[in-house]
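Apart from one protein chain that is not included, each protein chain of the complex appears where it belongs.
Letters A, B and C name the chains as they come in the text, with residue numbers starting at 1 for each one.
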Amino acid sequence: MSSEIGKNLKISVFGQSHGRAIGVVMDGLPAGIAIDEEELYKFMSRRKPGTSRLSTQRREEDRPVFLAGLMDGVTAGSPLCAVIENTDVRSGDYAGLADLPRPSHADFTARMRYGEAVDMRGSGHFSGRLTAPLCIAGGIARQILGQRGVYVGAHLLSVENESDEPFPLFPTPELFAAVADRSLPVIDEAAGARMAAAIEAARAEADSVGGVIECAAVGLPAGLGSPMFDGVENRLAAALFGVPAVKGVEFGAGFAAAGMRGSRHNDPFVIRDGQVRTSKNDAGGLIGGITTGMPLVARCAMKPTPSIGRKQQTVSLSQMAPAELEIKGRHDPCVAVRAVPVIEAVTAFTILDILMEGNENGIT
Amino acid sequence: MSSEIGKNLKISVFGQSHGRAIGVVMDGLPAGIAIDEEELYKFMSRRKPGTSRLSTQRREEDRPVFLAGLMDGVTAGSPLCAVIENTDVRSGDYAGLADLPRPSHADFTARMRYGEAVDMRGSGHFSGRLTAPLCIAGGIARQILGQRGVYVGAHLLSVENESDEPFPLFPTPELFAAVADRSLPVIDEAAGARMAAAIEAARAEADSVGGVIECAAVGLPAGLGSPMFDGVENRLAAALFGVPAVKGVEFGAGFAAAGMRGSRHNDPFVIRDGQVRTSKNDAGGLIGGITTGMPLVARCAMKPTPSIGRKQQTVSLSQMAPAELEIKGRHDPCVAVRAVPVIEAVTAFTILDILMEGNENGIT
Amino acid sequence: MSSEIGKNLKISVFGQSHGRAIGVVMDGLPAGIAIDEEELYKFMSRRKPGTSRLSTQRREEDRPVFLAGLMDGVTAGSPLCAVIENTDVRSGDYAGLADLPRPSHADFTARMRYGEAVDMRGSGHFSGRLTAPLCIAGGIARQILGQRGVYVGAHLLSVENESDEPFPLFPTPELFAAVADRSLPVIDEAAGARMAAAIEAARAEADSVGGVIECAAVGLPAGLGSPMFDGVENRLAAALFGVPAVKGVEFGAGFAAAGMRGSRHNDPFVIRDGQVRTSKNDAGGLIGGITTGMPLVARCAMKPTPSIGRKQQTVSLSQMAPAELEIKGRHDPCVAVRAVPVIEAVTAFTILDILMEGNENGIT
Partner (left out) sequence: MSSEIGKNLKISVFGQSHGRAIGVVMDGLPAGIAIDEEELYKFMSRRKPGTSRLSTQRREEDRPVFLAGLMDGVTAGSPLCAVIENTDVRSGDYAGLADLPRPSHADFTARMRYGEAVDMRGSGHFSGRLTAPLCIAGGIARQILGQRGVYVGAHLLSVENESDEPFPLFPTPELFAAVADRSLPVIDEAAGARMAAAIEAARAEADSVGGVIECAAVGLPAGLGSPMFDGVENRLAAALFGVPAVKGVEFGAGFAAAGMRGSRHNDPFVIRDGQVRTSKNDAGGLIGGITTGMPLVARCAMKPTPSIGRKQQTVSLSQMAPAELEIKGRHDPCVAVRAVPVIEAVTAFTILDILMEGNENGIT
């Protein structure tokens, strides 16, 4: 198991949903950077459950406590460790799940991987709750990026069959902030209302829905990243697939590019404000693994929450026989909603890691 | 730059399109494994250019020479190095490109990354030709996997608007072999004919087309991979985005999952031949980063070849002014065709790397 | 900064001497392993200060609290996090040190590395106190190794000019235990008394002394490790130099081998109990980076504690002028004493990491 990622800035996540605490170690942060804890907490609140009918009703305080690496609000250069204590735990809801793996849930694969020794109440280390430490790391990275003029934002591009409008060619930090303030993080509030209705309809039928999250980063210089296996796509994809429920990652036109001709897909170069830019951005700001200087645009496909209230077909592992399962407990009808800041967070700390790359050309 | 990937089996690629040779080092191969060089060469031939009107007319011999690590056809345990000499080089075709970056090509980003010092004739290290060493590594990995009952295959799922049928629930090694033998690697030959027509039409108009490649691996045990950042998806995506022109990677239902409800997306568990399986496979054989024992299914979106014969808008870097560009030279109208074995290769060596993982539970 | 090491088992240390807590994350531990917390605490007590006149009089409870990864005393497979709260902190002792770097202490290099932003009271992250988390990780690794018949032990081989006898050709777990139980971890108690006297003499003169620690591991199979850069020596040395005050690492005859002829240094092979062994062990159980099956023997040179009570010559960084310094506070007159279990700990988790290596030959 490796719940760790990063080369220059290493993010190491720990915790189980029903253990004492969850948390994160960030190794490689610059020293002497002021971190606004209120801003961090505000960012983290965006993934908190219980804030609307569209998410699970569990209450989590999720206020990080800094054990190390932050002195008087300033990074110390040494590894930062922040934890969140687990308080609201009702493990009874998960009793009996050990023998009946939930369809499309990690119960079964965790059992195959770790054996019966592993406590999977509330999904253990696979729990969506582990996205809170990701948000601590990403929230801190966002602040450091922001101090350098790099901004990361995301919105819910679609839920089931309802779609928000895509990011404009040049998204602004102001747009990111406006989206983040909405109860549903969308650009077009009318689209948001339709999405909310779709989520509510699924919940009413004890079902769930998937969605797509679109994430952008602006302010990145051209020339960031490396070819082949060390490109921005490689690193971002490796990180984004670490967010539970992500089943696809694409950049720029992504899968739509496969249906295009080159004459349509190619982004013409233009001069804009004395800089080389492109007149459109089907590349998503990335060519050959390296940033073009245009906004970086990524999209993540989020599968529907596997935990649904409906009766489902499964097997009894002890009896190796068919069985029926009815999942109780509180579950988000659409994990994509709360995953929006998580995708932002993972994008932010990955970009910061890449920005901290030792540029071999810079050693002169 | 890091043209290297892998944890237990490290793949390190070197070469420029117009240098002396291109090649690969594989560090971590098991010792004492017989490699069938003819089979390897046959595999590599699948990506060779010049075999049909659908690909570029360059002739490359691409027969690997083993400098180290293979003694009398058997792996020596020490790092393997194989090279392919560059012979058919017409760098004149690329003259003058230095100043006029080709739209959606790595010319511009390479310049921003490495400065003017870098020789980008034929795209240098970014060239599609560097996929030949990937095929050496993958072809060797495929043989080792095959000896252990794991088979990897891929087909061209779509080209522009024409689609092949998807892999069946349980693809077989025989199906993989049949697909590989066809001039266009498809399951449904009628679909293949339509795809060929679409490619030919694009070529006739000095244009290019994109496509989607579907790749599957069968014979993998359940329980392979690790949660969060060390899952099979994370590692495969990081590797697959190393193949030029890949703009999206998805597993199982992928982006389609985002439009589904949980009740439809969840794969019911069933008992089959005494094993826990699922009755469908929208998970693509992966839940929580770990294999389920069902076939692993990945899909890659390939953008259209950026080098097209049509006149395109670009800029002169020396003059920082708009310019027009007409690309000469020989180019595949659809990179997705020859990328099919490359995707297989990258999937194969990544899976072998994961299979070689030290299983912490195995130390008892 | 990277306070992290390991490939299969990753050890990530965090904390400053004067922060809220110090701790460690272990990522990659096997699941389902019972950890005896009392035995762990007993192991950790060996490095605790304040137990004799030979070490600093600070009192630290150093009882680890497990935040994650250990459920009911059994490893969960997911990352383990254990912390120790900082309680006895007298930062006043360190006031004014910021401007006057202590000779041979990390004050100056930390300032050059991190700038003035870093709080170096009590040496911050460079503090010897950070060896407590190393002992948590090593103590857990020792238990897992012991369950598999691998035992690690160390003793104080020398202090200043006084020497203990070296480990015998085949040290036993019983010898390791006997040494660990002594107030000074030595084999020959008479030698121990002389060492204690040397330490006491130095302390009485407001001075400090260095020492050598010899560490051995028994029960390792032959054939462990890899050639060139992934050998057991490479990995152990990289880890051991992470222990503060280590200035040299050698294996087997080490530096003495440089003064020998081959006819004397070479270890003749013999058959012993049906196994290939050597009749002596100047190789220290390692040839070409790989274990021979003989006991692994490493030695670490520990410099004298840089913090001494005597007046020393330094410079004022603010004035760039010569200055005198008199260090107050409580300091071990010989860091080598308390470092014995730390060296054991680091050796233990490094060996466990190597034992968990995916053996490429094992994939068949």
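Going forward, contacts are C-beta pairs under 8 Å (C-beta built on N, C-alpha and C of every residue); 3 or more make two chains touch, one makes a residue touch a chain.
Please read these numbers as outputs of a predicted model, since none were measured by experiment.
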(message) One chain isn't shown here. Among C:283, C:296 or C:356, which residue touches it?
(response) C:283
(message) Take the complete complex as the reference. Which residues in subunit B touch the chain that isn't displayed?
(response) 1-4, 10, 12-16, 19-23, 25, 27-28, 31-32, 65-69, 71, 74-81, 83, 110, 113-119, 124-125
(request) In the full complex, which bits of subunit C touch the chain not displayed? Write them out. (result) 1-5, 13, 101, 103-106, 108-110, 112-115, 125-126, 130, 158, 160-161, 202, 207-212, 221-231, 233-235, 237-239, 241-242, 244, 246-263, 265-271, 274, 276, 278-279, 282-284, 286-293, 301-308, 310, 312-315, 317, 320-322, 336, 360-361
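Following the convention adopted for this analysis, only the chains that are shown with their structure count from here on.
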(message) Closest chain to the overall C-alpha centroid, by per-chain C-alpha centroid: which is it?
(response) A
(message) Using mean CA coordinates as chain centres, what's the gap between subunit B and subunit C in Å?
(response) 46
(message) Where in subunit A do residues touch at least two different other chains?
(response) 1-4, 13, 110, 113-115, 125
